[in-house]
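Every protein chain but one is kept in place in this view of the complex.
Chains here go by letter, A, B and C, matching the order in which they are written, and residues are numbered from 1 within each.
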Amino acid sequence: MKQKRYLLYSLLLAALIIAALIAIDNSSLKSSMLSTILQKGVIYALLAVSMNLLNGFTGLFSLGQAGFMLLGAYTYAILTIPVEARSAVYQYFDGGLVQFSVPVAVGIIAAGLVAAIFAFLIGLPVLRLKSDYLAIATLGFAEIIRALIQWNTLGPITNGSNILRKFPTFSSILFPFAVSAVSIGLIVLLIRSSYGRAFKAIREDEIAAEAMGINLAKHKMMAFCTSSFFAGVGGAMLAMFQQSVQAKYFTSAMTYEILLIVVIGGIGSVTGSIISSFLFVACSEWWLRFLDAEHYIGNFKVPLLRAGFRMVVFSIVIMVIVLFYRRGIMGTNEFSWQAIERFFKNLFGRKAMIKEREGGGVE
Amino acid sequence: MKRYIALFLACFMLVALVTGCSGSSSSSNSSVAPSSSSSSKVIKIGIFEPASGMNGAGGKQETLGIRYAHSVKPKVTIGGVEYTIELVEVDNQSDNSKAGSAAQQLVSEGVSVVLGSYGSGVSIAAGQIFADAKIPAIGASCTNPQVTEGNPYYFRICFLDPFQGTVMANFAYDMGLRKAAVLTEAGDDYSVGLGHYFAQAFEKLGGSVVNVQFQSGETDFSATMASLVSEGIDVLFAPSSIESAPLIIKQARNAGLTCPIMAGDTWENETIITNAGDAAYDVYLSAFFDPNDTSAAAKEFVEGFTEWLKADNTRLTNNGGSTGVAGVSALGYDAYMVALAAIEAAQSTDGTVIRDALVNLKYSGVTGECASFDENGDAAKDMAYIKTIDLETGTFKFLQTQTVS
Amino acid sequence: MSNTILRMEDVTMQFGGVVAVNNLSLEVNEGEIVALIGPNGAGKTTAFNCITGVYEPTNGQIFYRDEILVANYPQGKMKKLYAGENAGKYTKVVKRTPDEITRMGIARTFQNIRLFSSLTALENVLISQHLHINSGMFSATLLSQLPFIKSKARKEEEHMYKRAVELLAEVGLEQYKNEVSGSLPYGIQRRLEIARALATNPNLLLLDEPAAGMNPQETRVLTEFIVEIKDRYKLSIFMIEHHMDVVMSISDRIYVLDFGKLIAHGTREEVQNNQRVIDAYLGVAEDA
Partner (left out) sequence: MHDFFYYIQLLLAGITVGSLYALIAIGYTMVYGILRLINFAHGDIFMAAGFFMIFISATTSIYVSLPIVLILTVILGVAVERVAYRPLREAPRMSVMISAIGVSYLLQNFATYYTGGLARPYPVIPFLTREVTIGSMTVKALTIITPVLTVILVVALVLLINRTKIGMAMRAVAKDQNTARLMGIKINNVISVTFVIGSFLAAVGSILYFSNYEQVTPTAGAMPGLKAFVAAVFGGIGSIPGAVLGAYVIGIVETFIKANNDYAIFSNAFTFALLIIILVFRPHGLFGEKLTEKV
């Protein structure tokens, strides 16, 4: 019956969120900073969770995220740009080679698949490597992909180093939320399945995991490809959000950004990644922007504030978190109604607490 | 220890939240002296420029022009009521992935017109957002055709890459140069685009072209230059960011490449001269504007602007530490004035109305004919200023004006 | 001899120039408890690692029931370096990864406990049932957990869970079900590690010093526990142990290893009265 209650809660929460989003969608808020942040935030949430699946749950330290996002973004863009718009986009390659376009849904799934396929190919050699070698190898892979896409010879397909645009994007804020929600939902289901447990085992102790009959190569590959698939989907979403995409900006800096989100949220916590994505995006693109502009209080000019200061403050905050709050916001805990309930019960006296203890309860 | 940090963090977040939400608005009158608490109505003009990233330098110079223009004409009258113009600046970080939210911020600030951006990529990326929000945008120095193409809300007061490329091609060909190397930065629309048009025009004229691409952030051109030397080229056309320009110039000369080096408008930035030193001989570039222009408007602007620069040190540093008047500053100035003229013509603060006013606006500014836009929304600019670097004075010397044909 | 479950033939494990296990041959029969003893550094754990595929032996063959589990002979660099015996006697090469070997029915525990320490006891046991899973990643993800969906995957998941709880109950750990395994008391961790190995439902169980670091009381309990699980799960057990009282009380046969070489084997009595063994252990007997 407890379960039923929680299910009810969850449904209510979901309904609440959807209602709120619809409200935003049909009000002046639609074009507000808030909705922008929400959109980018939810896309980053997906990217962070997909990275967390690999780094946090399987213990594979991969820095290839940007590369897979790039693949996803470009696949989506290349496949969905309407034919009539191609001559304008591929202006230096007289319209480019691809002379068809597929519906959005197909594009997004293709984005994921392409990323996953590349993940498989690169995974064959590099997944055998130990933690930091794997990191540097995947980082390198991302760089290679970027160079390839910018290569003029591939221009007729990738438009070389020129911007891709005019592909269908989403108008409703509900869209990114829906896609991310479904994707994250799938990742969570995977984590909680027997395979997810196997991933965790690998994270905990490869040798023991292998001794318990878990095929390392196979399961690492599964995790790597799944993570990349959703990185690709996330990349496609990011492209839609930006309404244009260009290989140049998918640098290792982007990977680091997402890695830091994962760390802040707590390596090994989906909830954490989601929360910190919204915080991170809001801080870096909205709340802290004021740090970048000079301010005057009366005639007194506030010191330090000028272009670039935001990023300094930002990186200091990140260092503080990394150094003193290694577990991040959520550690390895997940959101759970028990936790919430316990929290509230604790507000009212010891009796409730004792009762709760008997109930036990996982976080 | 930990607890204190926690406390600090919490406070920090809180402050961020509070100031942040008001932050956007407080950032509006950023650097434009304390917000005059005059009771008159306010109309907002958005400045969509990079203050950081690889185009930060140019973006700052363009912004300076706009700020100066604002200091000249801080007010506008609409329907008899006097409006104070408020500049809302956001830094698009010369990064397409950040451009979107930067633009969105302007929209949410409720600006009536947007000016910018330096660097075409971000303008292309953000264009749709302005169009969706029905806010007209006026590009000052973004030269890539795609900025205005198929975007009824984007206008542009400078010439385009096809034009610029052709101009430089003609110029080079007229100098009797026949074999050109086109060195462009992978991932930079501006560089690749301009290079493309130059090559096109140069080949049409009967010259031959060697295309070379380098990856963004490249610092070592020695090998490339060596190969170009052995190719035996007559001219190197290297449209690129201010950052890589000095590297290219110096390493070209080190490798023994003595031929003329040419580029586009971005190179009109004095930091290039400072950084490249005396390697910067035989360098030619097309520019939007000539400070020694004899027209009254230009004179007035140059004098006024130089004074205004000297008045404040941060302004000078933003201008790369010199008092030289960059073309983009002039364009920034003009862009602001065009916006003003449009607002006055429209007699409204509403984006759509202003946009319609822009469509058939006539305005001639310090950089020449700035309005009378064609169907794409591009100003009818039919002439570029060719400049060279004067090593004695360490400034850009006006050489000649060049048109297509 | 179909009733042998494990047979090592002339197994030699050489690291660079060091011969850790030298020409070791031994047998474990169905239903037996066999102990491998010897002073520290005799190469006992190395022998285990050869059986479980962590190392591949330099020379020799290992049979599981009647099929070759692992086989190798000195090749490449080793050819010249090889210092063991019976070089050239074997020409077969069979390599298996630890997980394959486990799937064939050989489970092990580790000398220094290797639980998945930040996971709960239950999860630890669930994980070692994963090797027998039938449903693929997709069905396991999509169909195994969602309520209202009845599916094979769902049944399988439920069955795994049921089995895991049973098993914990059978080994008397159910009250620790939801405890994080790393925070359990030492003795319990040892027991849990055995339970985890049992969950792969093996025929042969390799125990690497199960009683290490236990006091006599705990040791006695463990000893009974080993016998008990052997009977309940129809296991054959091959264990490394220093505690002589464990070894002597339950093992049917004993192999003694010293400096990588087999110096004696036989029943408890035979080994106990074997001079070489006494020499090897002289002064070391109380250790452990």
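Going forward, a residue touches a chain if its C-beta (ideal position, glycine included) is under 8 Å from a C-beta of that chain, and two chains touch if they have at least 3 such contacts.
Since the model is a prediction, treat every value here as computed from it, not as a measurement.
Screening B:S71, B:T274 or B:S348 for touch with the missing chain picks out B:T274.
Checked against the hidden chain, the listed residues A:L148, A:V182, A:V302 or A:I340 yield one contact partner: A:L148. Contact with the undisplayed chain is limited, among A:L71, A:L259 or A:M330, to A:L259.
Mapped onto subunit B, the interface with the missing chain covers residues 52-53, 56-57, 60, 186, 210-215, 217, 219-224, 226-227, 229-230, 242-243, 246-247, 250, 254-255, 271, 274-275, 277, 317-318, 320.
Residues of subunit A that touch the chain left out of the display are 55, 59, 61, 122, 125-126, 128-133, 135-137, 139-141, 143-144, 146-148, 150-151, 153, 207, 252, 256, 259-260, 263, 267, 306-309, 311-312, 314-316, 318-319, 322-323, 326.
Throughout what follows, only the chains that are shown with their structure count from here on.
Chain centres here are Cα means. That of subunit B falls 71 Å from that of subunit C. Note on chain placement: the centre of subunit A and the centre of subunit C lie 42 Å apart, centres being C-alpha means. Counting partner chains per residue, subunit A has no residue touching two or more of them.
Residue ranges on subunit C touching subunit A, taken from their complex, read 52, 54, 97-100, 102-103, 107-108, 110, 114-119, 123, 126-133, 137, 140-142, 144-146, 156-157, 160, 178, 196-197, 200.
Subunit A meets subunit C in the complex at residues 186, 189-190, 192-195, 197-198, 200-201, 204-205, 207-216, 222, 226, 332, 360, 362. Taken together, the subunit B residues at the contact with subunit A in this complex read 1-2, 5, 9, 12, 16-17, 19-24, 26-27, 30-31, 33-34, 51-52, 56, 89-91, 95-102, 104-105, 107-108, 121, 124-125, 128-129, 132-133, 145-146, 149-150, 185-189, 192-193, 196, 211, 213, 215-216, 314.
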